[in-house]
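Before I ask anything, here is the structure I am working with.
All protein chains but one are shown at their positions in the complex.
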Amino acid sequence: MTTPTVPTTEASAAGDPLGFTALESEVRSYSRSWPVVFDRATGATVHAEDGTEYLDFFAGAGTLNYGHNNPLLKQVLLDYLTDDRMVHTLDMFTSARREFLETFSEVILRPRGLDHKVVFPGPGGANAVEAALKLARKVTGRESVINFTNAFHGMTLGALSVTGNSMKRGGAGIPLVHATPMPYDDYFDGDVPDFVYLERLLDDSGSGLNAPAAVIVETVQGEGGINAARAEWLRGLADLCKRHDILLILDDIQMGCGRTGAFFSFEEAGIVPDIICLSKSISGYGLPMALTLVRPELDIWEPGEHNGTFRGFAPAFATASEAIRTYWSDDTLERSTIDKGALVEAHFNSLVARYGDDVLVAKGRGLARGLQTPDGETATRICDEAFSRGLLMETSGPNGEVVKLLPPLTITYDELQRGLKIISESVAAVLD
Amino acid sequence: MTTPTVPTTEASAAGDPLGFTALESEVRSYSRSWPVVFDRATGATVHAEDGTEYLDFFAGAGTLNYGHNNPLLKQVLLDYLTDDRMVHTLDMFTSARREFLETFSEVILRPRGLDHKVVFPGPGGANAVEAALKLARKVTGRESVINFTNAFHGMTLGALSVTGNSMKRGGAGIPLVHATPMPYDDYFDGDVPDFVYLERLLDDSGSGLNAPAAVIVETVQGEGGINAARAEWLRGLADLCKRHDILLILDDIQMGCGRTGAFFSFEEAGIVPDIICLSKSISGYGLPMALTLVRPELDIWEPGEHNGTFRGFAPAFATASEAIRTYWSDDTLERSTIDKGALVEAHFNSLVARYGDDVLVAKGRGLARGLQTPDGETATRICDEAFSRGLLMETSGPNGEVVKLLPPLTITYDELQRGLKIISESVAAVLD
Amino acid sequence: MTTPTVPTTEASAAGDPLGFTALESEVRSYSRSWPVVFDRATGATVHAEDGTEYLDFFAGAGTLNYGHNNPLLKQVLLDYLTDDRMVHTLDMFTSARREFLETFSEVILRPRGLDHKVVFPGPGGANAVEAALKLARKVTGRESVINFTNAFHGMTLGALSVTGNSMKRGGAGIPLVHATPMPYDDYFDGDVPDFVYLERLLDDSGSGLNAPAAVIVETVQGEGGINAARAEWLRGLADLCKRHDILLILDDIQMGCGRTGAFFSFEEAGIVPDIICLSKSISGYGLPMALTLVRPELDIWEPGEHNGTFRGFAPAFATASEAIRTYWSDDTLERSTIDKGALVEAHFNSLVARYGDDVLVAKGRGLARGLQTPDGETATRICDEAFSRGLLMETSGPNGEVVKLLPPLTITYDELQRGLKIISESVAAVLD
Partner (left out) sequence: MTTPTVPTTEASAAGDPLGFTALESEVRSYSRSWPVVFDRATGATVHAEDGTEYLDFFAGAGTLNYGHNNPLLKQVLLDYLTDDRMVHTLDMFTSARREFLETFSEVILRPRGLDHKVVFPGPGGANAVEAALKLARKVTGRESVINFTNAFHGMTLGALSVTGNSMKRGGAGIPLVHATPMPYDDYFDGDVPDFVYLERLLDDSGSGLNAPAAVIVETVQGEGGINAARAEWLRGLADLCKRHDILLILDDIQMGCGRTGAFFSFEEAGIVPDIICLSKSISGYGLPMALTLVRPELDIWEPGEHNGTFRGFAPAFATASEAIRTYWSDDTLERSTIDKGALVEAHFNSLVARYGDDVLVAKGRGLARGLQTPDGETATRICDEAFSRGLLMETSGPNGEVVKLLPPLTITYDELQRGLKIISESVAAVLD
């Protein structure tokens, strides 16, 4: 691995050492943190044009759970394309769609006792969320939705209205309504009983809370700062929804597909959401794909009532089917993820022990891990140090104060240890 | 070509001759019209699993302007994937992104005198529209948007609010606000001067119309029934926007990328929109990709204020670059599209002459063509007849009364003639 | 009558010659046009503290149809108060309420074939409109309302959302939604057929117009510039509502109680609105009172679903009963109003003849009359000249370009002639 040398402060300040910015909008963000031009990638390794190598603890923000250009899936994809099988299929019946539906049903849904029907809502996670919100409102005849503090569900108007980040919300240009934020697990550091506010408002006909169609929740808030809800909190939420006849939408876009161990991140809690959103790693190869899974009794759409051009991107169905067969026919990946997660946790705990739990906090579940630092500047400096040492990581949390780790689940132990060592060095460079 | 035999009425009525519906949501629609399982496709030809061949006058609803699995683009895509170049890149700098930006700028924007900056808003057209609406509202500080009767802009909440179809709007489950529909060109069959209502409302401080941030318009309304606005109407609209300090958003998702002849469908009118939405055929290969082009002075986003997981699907950048180089370095495709469009028009005119202009109306521009029939049932029956003869077409219009033709632009003249012959036979089977 | 001398330009410019403005908000408006302190009033005459007399062609913006301190009603009011009858009664049964309900039913509703039930929605016109909108939405299950250009319905949030004036709308501080403005009668000077746009949007399921719960309309738009709709236009609107199952709300707050001749201003058109709003002159004495009349089949409120502290101001019921008995038991007032209106019209026509119909336009119906001038400045100067000559009139219209006459219906012919003479002098002072 070549030590990266390109991103000098000057170039970074210039913002466009590489000639992109004359053409691309100022809205770009990752290229500001990592001002190099990337080109190739395999597994957990990314190569810049200049030959520099980076270890990837970012994995497409959780889209590349099986690594970059996973060779098994690559072969399936190349074969699919080589054979001139259909690429763009909307919601036509295709052999690729059938293969996916059957595989997903047999390997994922049925063994978990789920009988949800599959909606192909469009190519991205926001589509899955939009479809979920639309259906929940249609089914219940109610408009309001309960979301949680520091939630992230997407950038389209419906998804944005249930997202917490104020800068992103401000981008809407219209008041975002029909959503009421409730405290996520541990929002008050354990000082307030779970759901005390939500339940009281729901029970009180004079509370002024519009009766909600649904609650939308993540099991671990990735963008929100790797906040992992406890299983009992999730169960409490599911119970509350049932008692109050509110639909439970579980946004498993970033935390599903094995990120926390099991295929669905909610399995550990033993709950069954009414609607489940999947995207990111579902295709297994970084191909745009999303699913909205709905309990059969909720499937009251009119034909075509929700549609979209890229809801049938068939090569993604092919790689998704193969990824499911390969990684989810047994519990090898699940166990390895939990084991690797424990390894990261132990490493983080040692950092916390060294620097004090008033300085660092270890967060997360499975291979969704966060190291909370005192503020956004510290976390950014740690990530910058890591980048200069060849490691890609991003920050998250309301103030960007959490160093966020989402390595490929298929990362080798050796790579994982190497990355953790860089993190230690980077933390030391900033905090020592 | 095998004559298709599968879709008997019984199977169609059963709705699921092929075993999908136990797994997939009722929201699926195309599979109801074409109850066969498709598998492979090249150019304008689609193959069902059972060996039946179909001629494709649908082209992924305008996503496959260069045909299915176009061999030039296919090779680029296979090379890209074989070389393990990065697939999923968010908005990181990549060599594929740079190649696309430079190619798009040099071949498309600059020669047309456009200095718009490129936003990668997410994988689909709705993302392009959502980003456009957000930016227009942010720039102007106004919330309201003017849309047009029978517009179609997408299914996410922001895009849906400017879409006309009442069934699809109803799917939102909340009142869709902040948009006021105005009559599209020829909405009153020429009886009312253009823009008389809109302009009067804008001029009158007591009109009750909220001052709009933007107007969003299609040059040819595809879903709306292949309604082609006249160039002078588009110019009038652009002038009106300028006079009233309203941003003009041109949704060229379905009609751009050469569907009407020129790369942008608005070139013929000689207007320069403030914001342009592209998607569908921009990748050239049916890969999810979308662009929002914005005048440089409107590019006031904060970094990351709009983002999304699949806004950097790099294989699409590779095929898009190649498609642009191949098809837009000269005017060969443009001229051929116009020529083929004229051929379709002439054929439709002969049908109109035969059945009467009270029965059929020929509509459209370039290779976006429509044959308006008396009602939705007639149009559906014609498409069903065509399907049984091996031709894929869909209906559009508020009541589905328009037979809609969007063949690949690269279709051969022979194929085109074959398809038109099937249409004539299908029309005859229904109307004679 | 003393010629008024007080309002010198300096005092007026100072804005507060009289010491109010240190205490009262800047939102005050009439006191800016008429910077004198008023004290007593009878009939059509108002007395300032300094002894100056004014002739009142304003009549509380249509609240004093029977003149200031009408002696018949005054006696009833004094008796009511002297006898310690209840003043504040919410919606308790009271003898005053029964007397009003019976009188209103016997003298007003039954003879006109109306079987509407009476809602006491609160003390003012905005309450009547708010109740109407709420009930229309509840009955139909739809949210959207059609209003008209230059409509005025009130300043509370619901009423404001269907009001046209952009300055007043801007005061809401939130986007006003759920209303779509349609062109009022003659909005296009006869160039566009009535309702062509509204009807087309309603008929077209792809128009993007949210299905409306109701249309809300004034027969003559007072604030909007004394725009009088033709009877056939009102009939056309009523027919359209019936055909499309839309409720017709007629806001007769300013034009009802005889302002245009008949008790209800819509009687001339022969239509029967589903919901009727009354206020202003209903009490007959300037006492706050309002009614919302609803067809019996629409009366689906829950008890207390709409309420309000001052919905049972009983002295107003007493004067209202007496006013109805006195003025509406025969057609004397109606005929006199029409006659006086014709007199004003003739006078205005002579002014139009003198100054040209490119300068002045005579508008209105009954004793709701307007003289349209080239611009707001001209109209304001005319009203200022009139004020300096002892006549109170205000301007209206989107740009304040219309001199607005709403004299008491009980004004004497002599007073009316005197006022018209002042108007002529004032017009001459400005235009000659």
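Just so it is clear, A, B and C label the chains in written order, and each chain counts residues from 1 on its own.
Convention: a contact is a pair of C-beta atoms (placed from the backbone, for glycine too) under 8 Å apart; a residue touches a chain by one contact, two chains touch by 3 or more.
Every value quoted in this text rests on a predicted model; they were computed, and no experiment measured them.
A.B. asks: For the chain that does not appear here, which of the shown chains does it touch in the whole complex?
C.D. replies: A, B, C
A.B. asks: With the missing chain put back, one of A:A179, A:V217, A:L291 or A:L333 would touch it. Which one?
C.D. replies: A:A179
A.B. asks: Just one of B:A132, B:I174 or B:I382 touches the chain that is missing; which is it?
C.D. replies: Only one listed residue reaches the unshown chain, and that is B:I174.
A.B. asks: For the chain left out of this view, which of C:E305, C:D339 or C:D375 touches it?
C.D. replies: Of these options, the touching residue for the absent chain is C:E305.
A.B. asks: From the list C:R112, C:K138 or C:H244, which touches the chain that is not on show?
C.D. replies: Considering the complete complex, C:K138 is the one touching the chain left out.
A.B. asks: Please identify, in ascending order, the residues of chain C that touch the omitted chain?
C.D. replies: Contacting residues on chain C, toward the hidden partner: 18-20, 23-32, 34-42, 46, 49, 60-61, 63-64, 68-69, 74, 77-78, 81-98, 101-102, 104-105, 117-120, 122-127, 130, 133-138, 141, 143, 154-159, 161, 167-168, 170-175, 178, 213, 253, 279-280, 285-288, 294, 299-310, 313.
A.B. asks: Provide the residue numbers of chain B that touch the chain removed from this figure.
C.D. replies: Missing-chain contacts on chain B: residues 174-175.
A.B. asks: Touching the absent chain: which residues on chain A qualify?
C.D. replies: Interface with the chain not displayed, on the chain A side: 143-144, 147-151, 162-167, 169, 175-181, 183, 187-188, 191-193, 196-197, 200-201, 204-211, 224-225, 397-399.
Note that in this section only the chains that are shown with their structure count from here on.
A.B. asks: Could you tell me which two chains share the largest number of C-beta contact pairs?
C.D. replies: A-B
A.B. asks: Starting from the mean Cα coordinates of chain B and chain C, work out the distance between those two points in Å.
C.D. replies: 50
A.B. asks: Just how far, in Å, is the C-alpha centre of chain B from the one of chain A?
C.D. replies: Chain centroid spacing, chain A to chain B, equals 30 Å.
A.B. asks: Compute the distance, rounded to whole Å, between the mean C-alpha positions of chain A and chain C.
C.D. replies: Using C-alpha averages as centres, the distance is 58 Å.
A.B. asks: Mark out which residues of chain A touch at least two other chains, giving numbers and ranges.
C.D. replies: In chain A, the residues touching two or more other chains are 174-175.
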